[in-house]
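First, the structure itself, so that you have it in front of you.
Note that this complex is displayed minus one protein chain, with the remaining chains in position.
Take a look at chain A:
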């Protein structure tokens, strides 16, 4: 009778139907349902299988290069004159971003399930490169769907994928960006459901993808937590990460969600500003809807038609968001804010010159928020930001905007 209430946890989701509150779920065509259920069963076995975990950890160490360092950005901290700034350096991973953490996990599942062919969607091309990389490493044929607009603006990554043996299929339907690439990947999957494994690149899509991708990316937060304890003897005061679909952010955030003293901030692509249509701030400016297998915040018009977003960063150019982020927003645990293209660009340049690190445009959004917050905080406070990708892929985009011919 005196049963005490369970402690309120932000880390318990999803439930058995794949829901985080009202978000998530399995909104897919019947053709895919049996496969989604098979995948869930295999994932549930794998996550408690010591052999699977050991293989994952081995590849993490020897192939990806984990753990990624936790780096104290001394000069940037001095420049901003406030909180101490640490970076979790997932941009140093093999292939140059956090995307590989998830791809390694999923390719091991594809192997367990006896699948013969890999498909993936990509926006900036980082997930496409990571998928093509693991497909090469494990000997799978790989098809990557990429919006035609993105194929044009991310040429170096397209070439990388081709070198790795993947077939890159440009998608011309819609506006030719990440959303359209995902539609086309789903069409391929529904056609080749028997032998094909779809590596979704972010913590979105039908259950179990949001949970599965989060678990593969949580290595970021788990390592960072230990590293921060070793470096400072305490947890950070604030976490900051960029959210497109939200996989690097949920990977950093999840292990800290129940630590009340840690403020958590997710940074969306504010594009050219939220007054107009040219942004991708689905949490700040969207409302709940159903797309790509899950219920989540979406940019949509009055009729429920999905809008095209805009961001300087192809990796954030998506009108939705992983369902767990939608739930974390509604619950108030995580604060989500927009950063505009020009603010991200300024942050990109500042980091390059103060720390000698060229960041990708995606984490440049997170950095722009750090630049706003750090000076308002005390010098003994700590901000931990996920530097989730390196900027080599973006130099052409940035060069064009800065008016420098390459």
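By definition in this document, a residue touches a chain if its C-beta (ideal position, glycine included) is under 8 Å from a C-beta of that chain, and two chains touch if they have at least 3 such contacts; residues count from 1.
One rule holds in what follows: contacts and distances are computed from a predicted model.
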Matching the hidden chain's UniProt record against "Carboxymethylenebutenolidase", "Transport permease protein", "Tryptophan synthase alpha chain" or "Carbohydrate ABC transporter membrane protein 1 (CUT1 family)" returns "Tryptophan synthase alpha chain"
Across A:12, A:29, A:57 or A:229, the one contacting the chain not displayed is A:29
The listed residue (A:17, A:260 or A:275) that touches the chain absent from the view is A:17
Listed in rising order, the chain A residues that touch the chain left out are 17, 25-35, 173-174, 179, 183, 186-187, 190-194, 289-293, 295, 298, 300, 302-306
